[in-house]
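One protein chain omitted, others in place.
After this line comes subunit A, so read on.
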Amino acid sequence: MGLIDRYIYALIRRIPLKQRADSEKEVRSLIEDMLDRRAYGREATSEDIEVILTELGDPNKLAEQYRGYNRFLIGPDAFDTYWTVLKIVLAVTEIAVGVTFAIQVLVSPTNLLKEFVDALISGVSSGMNGFAIVTIIFALYEFSQRDNSGRAGGKKKNWSPKSLPDIPDSKKEIKRSESIIGIVFSILLMVLFVYSSHLIGIYHLADGRITQVPIFNDETIRAMLPLVFALVSIGILKECLKLVTRCWTKKLAAYLFVINVVSFAIIAAIFTNPALWNPNFLSDMVHAGIVSGDGDDYQTIKTIWEIVTGRMVLLIALGYLIDTCELFYKGFRK
């Protein structure tokens, strides 16, 4: 009985839960019927069992027929784009980690081994982050392409000639390089904020030594990492949409508008938090010897710091406004 049980186990674990008990009973009774017929009154041997299981064939294929559809996370339609984006994301991630490592070594050359190990770790883990983000985006895309009215995970939506992509005219074409730069930017953002937010700061070279004053509060950034991941995912999603569509359309502009609204909401949530900024920035600056504790330069730095921390959101809002105007212009012009 060993082989039969193994066959049925291999079969039912690949068919939907609801059907399992029923299919198991049915297939088991089928195998017994086939055995009876083959053995014809005598005791069935293990050889008989093998012959019959061979006749039934690979349980994976049988399970596929029972399910009635193929399963995949990312289908053949989207796979090429997925592969391209994945390669870009991974390459940029590793380059960014390398650059961060170089800066780190320049700032504090004392503990080379520790920095190197840290860089290796963040290389692996940010690579995995990038992989996960891209895969999730494409899996969601794949899922959205499925017909919701039919069975779960069922067939693809109906195709119609209207869904054929436009031939991009040169004016409306989205350059691949533009999207790739966008992806690069998102990845840099991720590596920077996730692994080395403490390196974002003011650098000062004096007496052959580099000193650095961080701009952000590391702890706050760490607490807000989920928001940063969401922002990066949305940024990559935006560029993937552009890569897939290849030319400006009204629909694309509408999608990107929604994406801009959402990502501005996230970024505003990050930058309106007063705890985001390094609370000791001014005293750190004095301590690092970049400004003196009193005098005009201190007042100047103080004013600039207050303007930057207070008005950053407005600046970002302006950036988003310009980007949104641009995409509407590109999407709706003739």
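Just a few scattered comments:
Heads up, the rule we're going with is that a residue touches a chain if its C-beta (ideal position, glycine included) is under 8 Å from a C-beta of that chain, and two chains touch if they have at least 3 such contacts; residues count from 1.
Here is the rule we go by: contacts and distances are computed from a predicted model.
UniProt lists the omitted chain of the complex under the protein name "DNA-binding transcriptional regulator, PadR family" (options: "Na(+)/H(+) antiporter subunit G", "Imelysin family protein", "DNA-binding transcriptional regulator, PadR family" or "Anti-sigma factor antagonist"). Residue-wise, the contact with the chain that is not shown comes from A:62, picked out of A:49, A:62 or A:194. Residue positions on subunit A in contact with the hidden chain: 19, 22-23, 25-27, 29-30, 32-34, 55-57, 61-62, 65-66, 68, in rising order.
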